[in-house]
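Only one protein chain is missing; all other protein chains are in place.
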Amino acid sequence: MFEGPQSFAPIIPEIILAIGAMVLLMYGAFRAPSENLGRDVGWFAILLFALTLGYLVLQPASSSFLFHDAFVVDRFARFMKVLVLVGASVALLLSFDYFARAKLMWFEIPVLMVLAVVGMMVMISSNDLITLYVGLELQSLALYVLAAIRRNDLRSSEAGLKYFVLGALSSGMLLYGMSMIYGFAGATGFQKIATAASAGDAGANIGLIIGLVFLLVGLAFKISAVPFHMWTPDVYEGAPTPVTAFFAGAPKVAAMALLVRVLVQAFPGNVSEWQQIIVFLSIMSMLIGAFAAIGQTNIKRLMAYSSIGHIGFALVGLASGSNDGLEAVVIYLAIYMVMTLGAFACILAMRRKDGMVESIDQLAGLSQSNLSMAFLFAMLLFSMAGIPPLAGFFAKFYVFAAAVKAELYPLAVIGVIASVVAAFYYLRIIKVMFFDEASEPFQPAEPYVRFVMWAAGVFVLAYVVVPAPLIDAASAAVRSLRFAPTP
Amino acid sequence: MSLMPLFFYLFSVLALASAVLVIVAKNPVHSVMFLIFAFFNAAGLFILLGAEFLAMVLVIVYVGAVAVLFLFVVMMLDVDFAELKSGFVKNAPVGLLVGGIVLAELALLFLAQDLGVSGQSVEAVADGIAAATAPVLPGEGLTGGAPVAGEVLTNTEALGRILYTKYAFFFEVAGLVLLVAMIGAIVLTLRHKDGVRRQSIAEQVARDPKTSLEVIKVAPGGAVIPTGDDAP
Partner (left out) sequence: MIFKAIVFLPLLGALIAGLFGRVIGARPSEIVTTGLLLFAAVLSWIVFSRVGFDHEVARIPVLRWITSGELDAGWVLRIDTLTAVMLVVVTTVSSLVHVYSIGYMHDDDSRPRFFAYLSLFTFAMLMLVTSDNLLQMFFGWEGVGLASYLLIGFWYKKPEANAAAIKAFVVNRVGDFGFALGIFGIFYVFKTINFDAIFTLALDVAKPDHADHTIQFLGGTFNTLTVLCLLLFMGAMGKSAQFLLHTWLPDAMEGPTPVSALIHAATMVTAGVFMVARLGPLFDLAPTALQVVTFVGALTAFFAATVGLVQNDIKRVIAYSTCSQLGYMFVACGIGAYGVAIFHLFTHAFFKALLFLGAGSVIHAMHHEQDMRNMGGLAPKIRFTWVMMLIGTLALTGVGIPHLIGFAGFHSKDAIIESAFVAHTAYNYAFWVLVIAAFMTSFYSWRLMFMTFHGNTRAAPDVYKHAHESPSVMLVPLAVLALGAVGAGVAFAHYFIGNGAEAFWGAVFEGSPDSAGDAHGAAHDFPEWVAWSPAVAMLLGFALAWLFYVRNPSLPDATARAFPSVYKFLLNKWYFDELYDWLFVRPAHWLGRVLWRIGDGRIIDGLIDGTAATVGWVTGRIVKLQTGYIYHYAFAMLIGVALLITYFMLGGGLSR
């Protein structure tokens, strides 16, 4: 009969966040408006994230299924949720001073972020097409609003609108694919789809595959894989910088986790088919991400192409389809998120007396005015370029090693070429920072921004010495994904 | 031979035709009207399938709220649709090509399938669907009223039985989606501008004669001098 309260234990993190968001909303709406309201709510939100994170870490290692198998919590889900929570907390931390200066620190921003995180966590835990969809929409809707949050700024409004319209299109395709899958498999649960897919005749199989294509298109939009990436540069540039930092981290991780889960758990028997789609997306993303970034002058646009490229590299691991490959994806995402957040902290520190600057030229001669920031930024960029012994090198190394092992040689070769090309534009920024004529120094960075910068720098540097915790956690996560007991 | 197939084809053809007209109509108001008409036809198709609840929801929500809102927006905004449409002809060939390819492929896909319904009458399909929805319920953790064997549930009843039990989780998350939509709408549009007079119901209700009435004895031949914020 009705499931007892103890069986809700695995979903308590989502419950904490959802109820917390509503409480914060009430608090914000009924407290007298004041300067500090937004910041107070923001800190409460970070506290909520921390609580949730603690609960997740302390949960037992077993896998559990809830709501008639619509919702699964395993080690993979927990690992990814921890990543998402860290990404969201850091992005929120970075946003305080920015929004305070812009007189925009509304209490709705943290509330929307919390709700977006609930959506991401639902996505990560989804074990049913409907769960997938509601989670995705919850997350996306909150993100659309966040992109447009500077409503008096034309670029921000436009970013939100573009993101919304294209997102609706992608959701349409996603739903279409889902309905086809349901039509041909007769079920929405991942395990049942897997059973149907392996038992189905050739005719039904092609139907399922076409459904899967639509589904993948919808997800590819969320991770901004080429050719479904075109919103990314515009939205990254138009949205307020801390929001962009948020976009580049947590949602990508969540969507990627969802992609992994759908492919591995709902279509384990169709590896050879979806592998080809992933290879296509991966190659396109790596190449476009690398080449298109060369001409950029705006650092946020450049980061957009950089993230497109990084997703391409992460997809290399997924394409291999092996446990090694999935492990590489998980590690790649973790390292990518840290590097990206660190880089955005640096971008947020690009501030002159008369406001933020976003052009790469403005970094000229940074090494002379602010050596420590130039050094940290350079290190993060080197890491993104995949230069050893920084963390980014290992991330790339793992995915390429997995691809080679899966005998996807062309993919690995193209990946290496793309990373060489990509190194070029990262290097250009470093060159500007270190070798160009110095321009006016930046305003001193705020403490939170500096903290994030340093933390990310230490991570990419220290990874070479202590890689074991991340590798172990990733491999445990992937194993839970593979051997999830069929309920 | 019943009327069912006749209605099926009627609704389908009308729905498709009005969908095309939504796109090609010159006048945007006409477009919205055709959209509403397409919704009505879709609702008709739902009824044929025995899904009367979905049909009603479609009419109430989409026709009654969404499309009417569209109509307001179209009429209120001064958008030059002729200019917007200027790109239409230019891009139409490419669009038609891509759309045509996808359509052809999907048609091929569905035609090649044995969906298990070929040769069945529409009534049979409808019965099949009704039968498929009903047995989902029993023993799945209902709080009460396990259906008696052989009991035929209406679509509304069937939805009601699973929506708050088996699908409670989806329902809750969907609620959160609506909450986000509400927050978003308010955050992006609500503006407190100075100098704009707003209606405050609380203030209106709190009025009483003492604060709103002033009895002035007007001296013969004298003038009334307004006081306080009741000044015009």
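Read from first to last, the chains carry the letters A and B; within each, the first residue is number 1.
Assume contacts are C-beta pairs under 8 Å (C-beta built on N, C-alpha and C of every residue); 3 or more make two chains touch, one makes a residue touch a chain.
Because the structure is a prediction, the values reported are computed rather than measured.
Undergrad: Specify the residue from the set A:Gly87, A:Gly135 or A:Pro233 that touches the hidden chain.
TA: Reading the full complex, the residue touching the unseen chain is A:Pro233.
Undergrad: Mind listing the chain B residues that contact the chain we can't see here?
TA: 79, 84, 87, 91, 94-95, 98-99, 101-102, 105-106, 108-109
Undergrad: In the whole complex, what residues of chain A lie against the chain that is missing from view?
TA: 154-155, 158-159, 161-162, 165-166, 169-170, 173, 202, 205-206, 209-210, 213-214, 216-217, 221, 227-228, 230-231, 233-234, 237-238, 272-273, 276-277, 280, 288, 291-292, 294-296, 298, 301, 324, 327, 382, 387-389, 394, 398, 400-401, 404-405, 412-413, 416-417, 420, 423-424, 427, 431, 434-437, 464-465, 467-468, 471
To be clear about the criterion, only the chains that are shown with their structure count from here on.
Undergrad: Quick one: chain A and chain B, Cα centre-to-centre, how many Å?
TA: 32
Undergrad: Sort out for me which residues of chain B touch chain A in the complex.
TA: 105-106, 109, 112-115, 140-141, 143, 166-170, 173-174, 176-177, 179-181, 183-184, 186-189
Undergrad: List the residues on chain A that touch chain B in their complex, please.
TA: 1-3, 18, 22, 25, 66-68, 70-71, 106, 108, 111-112, 115, 118-119, 122, 130-131, 134-135, 137-138, 141-142, 144-145, 148-149, 151, 160, 183-184, 203-204, 206-207, 210
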